[in-house]
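Of the protein chains in this complex, all but one are displayed in their positions.
And then subunit A:
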Amino acid sequence: MTMRRFRHTARRVAGELEEPVREAGRLARKLGLDPYPVNYWVVDYAEMNQLIAYGGFQRRYPHWRWGMTYDRQQKQDQFGMGKAFEIVNNDNPSHAFLQESNSLADQKAVITHVEAHADFFANNDWFGMFVGESDLDAAAMLERHAEAIQRYTDDPEIDREDVERFIDAVLCLEDNIDQHRTIGDAATGRERIQPEDLRKRLDAMNISENVRRQVFDDEWLDQLAEAEAAAARLDAPRRDVLAFVREHGMYYDEEEGKAVEMEPWQKDVLDMLRKESYYFAAQKMTKVMNEGWAAYWESLMMGEERFAGTDEFVTYADHQSRVLGSPGLNPYKLGKELWEYIENTTNRAEVADKLLRVNGVSWRNFHDIIDFEEVQELLQPDPAIDGVRSDTLDRLAALDDDDPRVDWETLDAALAGDVDVDAYPWKVLTYEGLAERHFSLVKPQNRGFLKRIRRSELEQLSRYMFDDQVYDSVAEAIADVDRSAGWDRMREIRESHNDVTFLDAFLTHEFVKDNHYFTYEFTRSTGEFRVSSTQYEDVKKKLLLQFTNFGKPTIVVFDGNYANRGELLLAHQFNGIMLDIAQARGVLERLYDLWGRPVNLATIVKEYDEHDVEVARRRNREPTPVERGTRIRYDGDEFETFDLDDEITDRIRATDIDYDTKPDEWLS
């Protein structure tokens, strides 16, 4: 697909967007963001859908799954869901694609949104982990992969279907990597040798049954085998299943009737797909944060800095409400609200810190002494900063010439008529100036937030405060407030967190209550999902479940020589939620193509006795399931299910976590 557009519409659209693109980049930097440079492309509807199918890139390796995504995207469009406005990829420089049919207001919104994403890509440590020391050049990497896999597909020596089948198998495990470590570190696991069961050697030695029974009774042999097996087991189970399979996997050769070494092309494909998994992992791990971040800055730039232009603002507000008002748990909304919450709490702590240093103010009398109306008044931005217009520039000029809030150079240019201050008032201000202009606690929706600070928080703030008598008046204290505290803190957090730590650290009681979050569980008594809790702890627990390990169960490699027969033993680290067994079997079937020998999965299944369900239904209670350790084995031909020995059952059961939020009184 060529991106150079000469068609009339595309050219017109591109021309219109040049200025917004340039200015959005500048505004983002003024606001303290540090994005990768972004290249923008104007594409039509079909190209947009193709880019979405390809995960934001122009070329990917040949595989039917892209076709599936494309198909779904189109179907959703038909029903008016999931209309795409933008797509931006994580690359340096980033590439963003704008649909030519968007209105100008939509385009501007998309551009501000994209700049914030590019900042996140460039500065979040989880993205940094993949980049490492080298330069990120994702488009080129994915294109290289596309070409290499295309070559294998076209190679007359290699069966085309084999390549596809192999890719299918790897893709089933694409999330089974060790995303918290670098791709290099995750690949190294400890080698070990599993001792052979003595019985086999005895069989080989042709010792008579009699002697054997006297010397080596079965119990003794069992104990020995067990002890040795336990000693040899991996101390730290491997989470990077793909790496383990790459290292020890084989494939079953029909002609030879045994497992043989993987072909070089197979190893190559596995390496490439695993690398892509690591590349995309950061995006999957920071969905809430990243979307929230982009939505936050988009809203600030578009709404509050009026980047939208007055006449476009209505269309913009409509677009914004459509995106944020989608049903269900919306990562944009959740993320944006959390970022705003962080901004507000940081700013509040900053203001409280200064106020506690006023003579006579302590955490005990804070709420009685402080006149919050007065504080609110004092926090209002300087009118010169707040109302920047071409006809009010002299007010700015009248400030001290070392006032850090004013961009003096640009102000001079503006006074000379070289800057369009009415369109871009932010140009004559600095980061400090903009922080004052947008200080969160004076926004109408946040009035009262300061007053709601808890005494416990005040007490904590003052505990280690030595200079607590710095100011003589509240006015003096407020004048010293660092208005950029909130934004500074937000940037720190966007550097180090991922969705799990982000939710864990910042999802508060207040937040869950204000936003009406609840958990739901399936009830066997009614055969429906029902609201199970509105408690903060439960909501948080359930939310964390949805984001921990990409929202998927953790599967680790326990043994690469299980039962001493070279079988693979994977284990599901059970956290109270059982696996989708049909899906798991499907994975095992394909995993066999990567292992070449039988594959096993240890898991715990919950079983409900029909009678219990019946009784529970009658009493309108929930039945208690029996949890049974199970090993599912697939040998390339059929499945078998075994009871799992207690030792492994104990090892895979995490005793300290319980994601079930059913109220006690539901249980029978």
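Following the convention adopted for this analysis, contacts are C-beta pairs under 8 Å (C-beta built on N, C-alpha and C of every residue); 3 or more make two chains touch, one makes a residue touch a chain; residues count from 1.
Note that in this section contacts and distances are computed from a predicted model.
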- Item | Per UniProt record, name of the chain withheld from view ["Electron transfer flavoprotein alpha/beta-subunit", "SLC41A/MgtE integral membrane domain-containing protein", "ABC transporter permease" or "YeaH/YhbH family protein"] | "YeaH/YhbH family protein"
- Item | Absent-chain contact - pick from A:Val131, A:Leu171, A:Ala397 or A:Leu461 | A:Leu171
- Query: Among A:Glu276, A:Asp407, A:Glu521 or A:Asp559, which one is in touch with the chain left out?
  - Reply: A:Glu521
- Touching the left-out chain: which of A:Leu543, A:Val557 or A:Ala616? A:Leu543
- If the hidden chain were put back, which of A:His63, A:His180, A:Arg395 or A:Arg653 would touch it? A:His63
- Identify the residue among A:Leu31, A:Ala53 or A:Ile177 that touches the chain left out of the display. A:Ala53
- Query: What residues on subunit A make contact with the chain left out of this view?
  - Reply: 1, 7-9, 50, 53-54, 59, 62-68, 70-72, 75-76, 79, 81-82, 84, 150, 164, 168, 171-176, 283-284, 287, 326-332, 513, 515-522, 526, 528-534, 539, 542-543, 545-547, 551-553, 555, 572, 577-587, 589-590, 606, 610, 613-614, 659-661, 663
